[in-house]
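This is the structure I want to talk about, given as C-alpha cells.
The block that comes next holds chain A.
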Amino acid sequence: MLPMIFILPIVQLMLLVYAATLEMKNINLFVVDNDMSPTSSKLINKFSGSPFFNLNQSSFSLKEAEVSLIKNKADIILYIPENFEKKLFRENKSKIQLLINAINGTKAGLANAYAVSIISDYNKNVITENVNFPTNIKMPDIRVIYSYWYNPELNYKIFMLPGILVILVTIIGMFLSALNLVREKEMGTIEQINVTPIKKYQFIAGKLIPFWCIAMFELGFGLTIGKIVFHIPMLGNLFVLFGFTSVYLLVVLGLGLLLSTLAGTQQQVMFLAFFFLIVFILMSGIFTPTESMPQWAQYLNRINPFYYFMRVIRMILLKGSGFIDILTEFVSLCIYAIIVLSLAVWRYRKVA
Partner candidate 1 sequence: MAEKIIQVKNLVKKFGHFIANDHLTFDVYKSEIFGFLGANGAGKTTAMKILCGLSSPTSGEINIAGFDVYTETDLIKKNIGYMSQKFSLYEDLTIEENITFYAGIYGLSMKQIKEKMDVLLSKLDLQDSRKKLIASLPLGWRQKLAFSIAIFHDPKIVFLDEPTSGVDPITRRQFWDLIYEATHHGITCFVTTHYMDEAEYCDRISIMVDGRIEALDTPDKLKEQFQAENMNDVFVKLTRN
Partner candidate 2 sequence: MKRFWGFVIKEFYHIFRDKRTMLILFGMPIAQILLFGYVITNEIRNIKIAVYDKSKDEITRKIMQKILSSGYFIFEKEIHSEDEIKKTFKRGIVKEVIVFDEDFSRKLERNKTASIHLIADASDANTANLIVNYTNAIIRDFQSKEISKQIMPFQIIPEVRMLYNENLKGAFMFVPGTMALILMLISAMMTSISITREKEFNTMETLLVSPLKPIQIIIGKVTPYIALSFVNAITIIVLGSLVFDVPVKGSLVLLLAETILFITMALSLGIMISTVAKTQQVAMFISMFALMLPTMLLSGFIFPIENMPVVLQVISNIVPPRWFIIIVKNIMLKGTGFNYIWKETLIIAGLTCIFIFISVKRFKTRLE
C-alpha cells in the first residue's frame, strides 16, 4: 500500500507525460526529383529548411518511394516530374505530386497543410522574382498572425501533466477506497464492526477520510514533481485548486463507496472499476477535445466527474482562472457530490 502511494505517481507521471505526445514533428519526406532544375532544387531546399520535415530519403524512382511508404519509412512523397521547370515557365502552370500516408488522418492533414503552405510560400517567391510588377501594383495580401496563449511553445507535457494528476488522484480516491471497503467485507471483519456501537456513518467517515487525505497529498506531491521536473506553470490560485479538489474527492469517494456496495469481492471491484475508469477517463478530454465528441457523448460527460476536474485543473494551472471562472463547474460538482454521497450512504445502510 505504502510504496504504491509514492511509486505510482512517479511512474505514471514520468512514463505517461513523456509518452503521451501528439506533436507532429519529424515527418519523413521522400523526395523524387526527376527534374533536377534550379527551381526544383530551391523548392526542395525550402522543405529541408522546415522544422516539420525530415528529408532523409531521395531517389529517382517513384516505385522505390512507394515501397518506402509501405514500409513506413516515409510518411509523404514529394514527386517532381520531368520538365517541371520548363512547363512552369512556358505554360504558366506545372504540377507536382504529394503522396501522403493517410492512415493517421490527423498527421496526414497536418503534413498536407505544412507542405502546401511551404509550396505556396515558394510560389510567391517565384512569382516576385520573375514578374516585374509596377511598383504601385501589388498583390493584396491578408497577413495571418497567430499566437498561442498560455502555452506558446505548444509543449505537450504541460498539457498532459494536469491530466495525469487527475487520473492519479481519482484512482486513489475511488479505486483504492472501494477496494479497501470490499476487502473488509471479504474478510468478514465488517460483520464484527456492525455488532459494535460504532454508527454506520462514523464507520464510513473513518474509512474514507484517510483516502481523502492521501489523495490530497498525492495532488500536492504530483504538483511538486510537475514543477521541479517539468516546470509546469501554476498561474492560478492553488487554494482554489485544492478547494475544488476537496469537493471532487467527495464525489469520487462517494462513487467508490457505491462501487463497494455493488461488488462482493475485490476482484469484482477491480473489474468494474477498471471498465468504467477507462471509459470515463478517455471521455474526459484528457487526450482529445470533448467538443469533437458526438452529442450523446457530451451528454454523458455531464455525469463524468473526470470531465469537470480535467477542465478545471487545466484552467487554474495554465490560465490562472480564478474561483469565479470555475463557478459553474464547482456548483455542478457540489450537486453531484450531494447526490452521490446520499445514494452511496443509503445503499450502504441497506446492504452492509
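Convention: contacts are C-beta pairs under 8 Å (C-beta built on N, C-alpha and C of every residue); 3 or more make two chains touch, one makes a residue touch a chain; residues count from 1.
Selection rule: all candidates are chains of the complex that A comes from, given by their letters.
Model, not experiment: these values are computed from the prediction.
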In-complex contact of chain A, chosen from 1 or 2: 2
Of chain A, residues touching candidate 2 in the complex: 15-16, 18-26, 43, 69-72, 88-89, 92-110, 112-113, 115-117, 119-120, 122-123, 126-127, 130-131, 138-152, 154-156, 158-159, 266-268, 270-272, 274-275, 279, 282-283, 285, 287-289, 291-294, 297, 311, 314-315, 318-322, 325
